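A single structure is presented below for examination.
Only a single protein chain was left out; the remaining protein chains are all shown in position.
All chains are identified by letter, namely A and B, in their written order; residue positions are counted from 1 within each chain.
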Amino acid sequence: MSTSHAAHPDRLLPADPGTRDIARRLLAHVEDLPIISPHGHLDPAMFTADEPFPNPTALLISPDHYLTRVLHTAGVDLADLGVGGHEADPREAWRIFCAHWHLYAGTATGYWVEQEFEHVFQINPDRISADNADAIYDELTEILARPDFRPRALAEDFNLEVLATTDDPLDDLAHHKALAEDPTFTPRVLPTFRPDAYTKMYKPEFADNVTTLIEAAGDGQTGYQGYLAAMRNRRQYFLDHGATSSDHGTHNADTTPLSDAEAQRLLDKGMRGEATFEEALAFEANMTYRFAEMSQDDGLVMTLHPGVYRNHSTGAFQKFGADVGHDIPFQMEYTRSLQPMLSDFGENKDFHFVIFTIDETTFSREIAPLAGYYPSVYAGAPWWFIDEIDAMSRFRSYTTGTTGFSRYSGFIDDTRAYCSIPARHNTSRRVEAGYLARLVAEHRLTEDRAADIIVDLIDASPRRVFKL
Amino acid sequence: MSTSHAAHPDRLLPADPGTRDIARRLLAHVEDLPIISPHGHLDPAMFTADEPFPNPTALLISPDHYLTRVLHTAGVDLADLGVGGHEADPREAWRIFCAHWHLYAGTATGYWVEQEFEHVFQINPDRISADNADAIYDELTEILARPDFRPRALAEDFNLEVLATTDDPLDDLAHHKALAEDPTFTPRVLPTFRPDAYTKMYKPEFADNVTTLIEAAGDGQTGYQGYLAAMRNRRQYFLDHGATSSDHGTHNADTTPLSDAEAQRLLDKGMRGEATFEEALAFEANMTYRFAEMSQDDGLVMTLHPGVYRNHSTGAFQKFGADVGHDIPFQMEYTRSLQPMLSDFGENKDFHFVIFTIDETTFSREIAPLAGYYPSVYAGAPWWFIDEIDAMSRFRSYTTGTTGFSRYSGFIDDTRAYCSIPARHNTSRRVEAGYLARLVAEHRLTEDRAADIIVDLIDASPRRVFKL
Partner (left out) sequence: MSTSHAAHPDRLLPADPGTRDIARRLLAHVEDLPIISPHGHLDPAMFTADEPFPNPTALLISPDHYLTRVLHTAGVDLADLGVGGHEADPREAWRIFCAHWHLYAGTATGYWVEQEFEHVFQINPDRISADNADAIYDELTEILARPDFRPRALAEDFNLEVLATTDDPLDDLAHHKALAEDPTFTPRVLPTFRPDAYTKMYKPEFADNVTTLIEAAGDGQTGYQGYLAAMRNRRQYFLDHGATSSDHGTHNADTTPLSDAEAQRLLDKGMRGEATFEEALAFEANMTYRFAEMSQDDGLVMTLHPGVYRNHSTGAFQKFGADVGHDIPFQMEYTRSLQPMLSDFGENKDFHFVIFTIDETTFSREIAPLAGYYPSVYAGAPWWFIDEIDAMSRFRSYTTGTTGFSRYSGFIDDTRAYCSIPARHNTSRRVEAGYLARLVAEHRLTEDRAADIIVDLIDASPRRVFKL
């Protein structure tokens, strides 16, 4: 059993003793509530198969680009960590990680890893070092072989109530169906409709993807009409399998609609691989508008997260593929970009539109004012680079004066790292407790109201916003 | 008499006990100083008529888009709140407000409302709820009928020394004249020259407005020369009626001047309704430059507040008109935009130019460096969405290291909500006390110096900057 500093009951709470006392009491209202995760990147097959995790590296290192990019800054070759399908000796990768453990001090990832060690595996994270690498690897290997460390058992241990995955529109959702029908498995594992692979003409696989989509679900129609029909049909299929939201990772936030004729013209160019980048973005913007339009009918919650330069390092992309840590945010604009869509659909309170950003400058300037007027707009939790502890506090400070607490999406873990889920949600609960405690200490809220609010933020908000 | 948490003497002060003690002492130097409000949106006729406010809703809800937009996020129809001239049952609107009171927790507006209840009406704000809606409505109705709750009596109660209104260039300023000549009314109510309705070609009423202006005040000249003459004449008329400043709400901050010939050409297009948006902005930029040029001669302080997408929701604009809560900020640029004007006039220390922003990213990057060099440039108080408590603290932190305290405009309430004026000014005093207390606690200032500074910020700064 561990007694590391990672187990301290006051971790992440404000240092001022009076404020900390309030924060402790507020945290107690929510620390044990079930986990609701309306957006993330786990594979549902993990739960249908329920097989033991193969080894510590495959579970904790290779798939987590938050973690591998830190090692990469120190000159570690991502191939040696098993990234991007490269073969690597898992024990050797583990040794590299342990030898570089000091680099994680102060990072969100380092904090989560400590929490996983402490609370999931009951290993004292203060032991992580080059010297202990093999011993810890062996201990973890033993732990992962135990039945109570298989995916389903962990889900129960994590108190996971809802977990949304992110899925291709043509996925048959067989795993989701199997889980929903399995009376021995309690958590709701819901699919999310993510059509990006079919809307980005600037990706080489676009034409093949669209051809397959229209053939599979276009109701026999061709071209843009077949394409729209296929999208509508597959959304319905997702709804029938429990989906409550669609997710859209666009380049920018533009939502300018095109006429059907213009959309058809661009689609034709895109299918021939002849669209310019500007034309591809115009088509993507039109589709963001069209997905919002579809939501008016079918009720899927819509989440948007633009503003990332994907695969910044060309050589690394060629060697390792996507999602390995060099997606770099850029400056975002929402006010003008969302105007066409919000002006048409924003006043509909049954339409739920969640804006995510990694450009935190947009919180006070654009997102809070939008979410503070439109009944449809919700401020998405700070996400990716800014689900870091200080940044989460800043989010509250940037938005609350304008929006209060009711326009918040609820916490989003957005993770590929299964064992980090409890730590991430717990972090959010502690940050909320600290922020609310400050408002109480500054006599801006009574502690009773703050207690109601923290329960609403953690439990009711995600259910309400994501129609769970 | 109320004993709500809103009456707590330490409200908004820092939680750390040592810092709070210093803040309390600093606050005591300024809490009872008179209110100087050099920019706002009240109607001076309120004071000449001095009639009782008709009902709580008409006073507190319908005209305050800060407050109604929060209800609108919850799906409330603005028509049911009497917004935009829509008829609404005032008691019913009041019930809606009370039933949604929990949404205001943590917002600046909620804080001001609590303070108004507590300190203006002596009603405990903790009582606000759906259940108490009718009772509070009746109490407020009774209070508003009392002679000591008429506009003039409240002005005295608020300790209002200076109040600037915002006025059309063709306003005859009869109310301002009457108030100035009335020996029974102490506060100075000053007009502000706001020519926006005559500079924006992209507004449908532009041509009619300009025609009227030139006919009324163009000295018999026509075209651009008549237009400039009319502006100069009306500025002088405002000066003769006590105005000390002109106010300019532009789209962006561009100040590129045009030749007279080019300005005439664009004006002609604008009068025919044929100007493109780009041409309209070029004309607006030229006029910002020209107003600065006029200030060199007539000495009017110039305030500029660009960067808002007005009437974002097209349908809502058609139904309710302007200023109902969906003006959304966008990203601003000042450095390049202001260069033509500041390069020509910025070195004149008798020219006072106040820059407002709602894009707080510009404070440390552009506004503080500009105000930290040019003798003419003052950093406008954080305003609109960012006159919120935490944002006001951030403003100090973003600017003070570069500008110190002498380049600050003084607090600006910018309000249409009369009864919120004391709360807003008191909020600012508390935020200043808290910020200065931290500098003292960190041994960056002596407490004696901090005491001098807070009096200067609250009392001397607005007088000095606005030439009062």
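Just so we're on the same page, contacts are C-beta pairs under 8 Å (C-beta built on N, C-alpha and C of every residue); 3 or more make two chains touch, one makes a residue touch a chain.
In this text, all values refer to a predicted model and were calculated from it rather than measured experimentally.
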Residue in contact with the excluded chain [from A:14, A:218 or A:257]: A:14
Chain not shown, touching residues in subunit B: 14, 16, 18-19, 331, 333, 335-336, 339, 342-343, 346-347, 349, 361, 364-366, 368-375, 397-398, 400-407, 438-439, 441-446, 449, 452-453
Positions on subunit A contacted by the hidden chain, ascending: 5-6, 8, 10-17, 69-70, 72-75, 102-108, 110-111, 126, 309, 312-316, 325-326, 328-331, 358-361, 385-386, 388-391, 394
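Heads up, the rule we're going with is that only the chains that are shown with their structure count from here on.
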Inter-centroid spacing, subunit B versus subunit A (mean Cα positions, whole Å): 39
